[in-house]
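Missing here is one protein chain; the remaining ones are kept as they sit in the complex.
Take a look at chain A:
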Amino acid sequence: MSQALRDDPAAAGEGRVAAQPRTGMGLLFRAWLPILLFGLLALVPLLAKLGAEGFIISLLTRVVILGLAAMALDLLIGFGGLVSFGHAAFIGIGAYSVGILSSHGQEDLLVQLAVAAAVSVAFALASGAIALRTHGVYFIMITLAFGQMLFFLATSLAAYGGDDGLTLSGRSTLAGRPLLKGDVTLYYLSLAVLLLAYLLCRRLVASRFGRVLRGARENEIRMEAIGFEPFPYRLVAYAVAGALAGIAGVLLANQSEFVSPAVMSWQRSGDLIFMVVLGGLGTLHGAIIGSAAFLLIEEVLSHFTEHWRIIFGPLLILAVLFIRGGLVGRLGRGL
């Protein structure tokens, strides 16, 4: 009992979610920001025709794919108050679904997506059933440990490359045809998946389900008192977030045509959390902006020095200490 009181998320939740702008301009901006974002993402490849197309498309595809995984994580952290530190494991499940199925000759994208989503949901239900029995720091560490478990499983799969990973013979096919061969096609497919997932998540958080989830984040005891057991709602959210990240993993494997345990390292899980927080918790589209900002920072810094992480680490610390409410909150307030 006292544990639950101590962990009262109301105090922690306050001020964490991106500040809601009150001015007319800010409100307008907030409503239009997602449309602006998706519009930009749809148009940029056309501009890229002017130069360095391959590079820009590949960077944007990664922005979109990691944005999808980060958005799924925002569903957990921003709306459920559940800080999962093992989310990259689901990207790994998706990537390895492609790697393992295609090495056995099954290269159809729809089959791979279905397998990735099904395995992700199964793993999420099994690990979530244990992890969600705990709170706070325990939850963070247990999700981290489950992520590591899959990581080590992947490194020991000698038949599928083990530590070194495996190179795909080619991208997935759709109805037997190599439709994803073109980078631009893959980009627009990823963007379409992201848009669909975004609309799904929007509906989800606005529904009764989403309100229970947010209510349980603010005050678990009160939710129980009015007759809602948070556990099943959280478990479903965990499974949905897992399935979306699994789908992101399928796309990521196709983008790089390479699968290795590195996609599910715990540092990758940390990167995903950073994207969500950087963009602004509990906004969904903020996670996509966070993903873009993260990959741009990485790209720009690694341009200057191979030891770019020595700048990136302090940047991360400063962002945590000084940017509250994330970029979306900042942008909204700035207008």
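Annotations for the structure displayed:
Rule of thumb we're sticking to: a contact is a pair of C-beta atoms (placed from the backbone, for glycine too) under 8 Å apart; a residue touches a chain by one contact, two chains touch by 3 or more; residues count from 1.
Basically, contacts and distances are computed from a predicted model.
A chain of this complex does not appear here, and its UniProt-recorded name among "Na(+)-translocating NADH-quinone reductase subunit D", "Branched-chain amino acid ABC transporter permease", "OpgC domain-containing protein" or "Anti-sigma regulatory factor (Ser/Thr protein kinase)" is "Branched-chain amino acid ABC transporter permease".
Across A:Leu194, A:Val277 or A:Val328, the single residue that touches the chain missing here is A:Val277. In the complete assembly, the contact with the undisplayed chain comes from A:Leu144, out of A:Ile57, A:Leu113, A:Leu144 or A:Val263. Here the missing chain is touched by one residue of A:Leu37, A:Ile77, A:Leu166 or A:Leu180, and it is A:Ile77.
The chain not shown here touches chain A at positions 2-3, 6, 12, 16, 77, 83, 85, 127, 130, 133-134, 136-138, 140-142, 144-146, 148-149, 152-153, 155-159, 266-267, 270, 273-274, 277, 307, 309-310, 312-317, 319-321.
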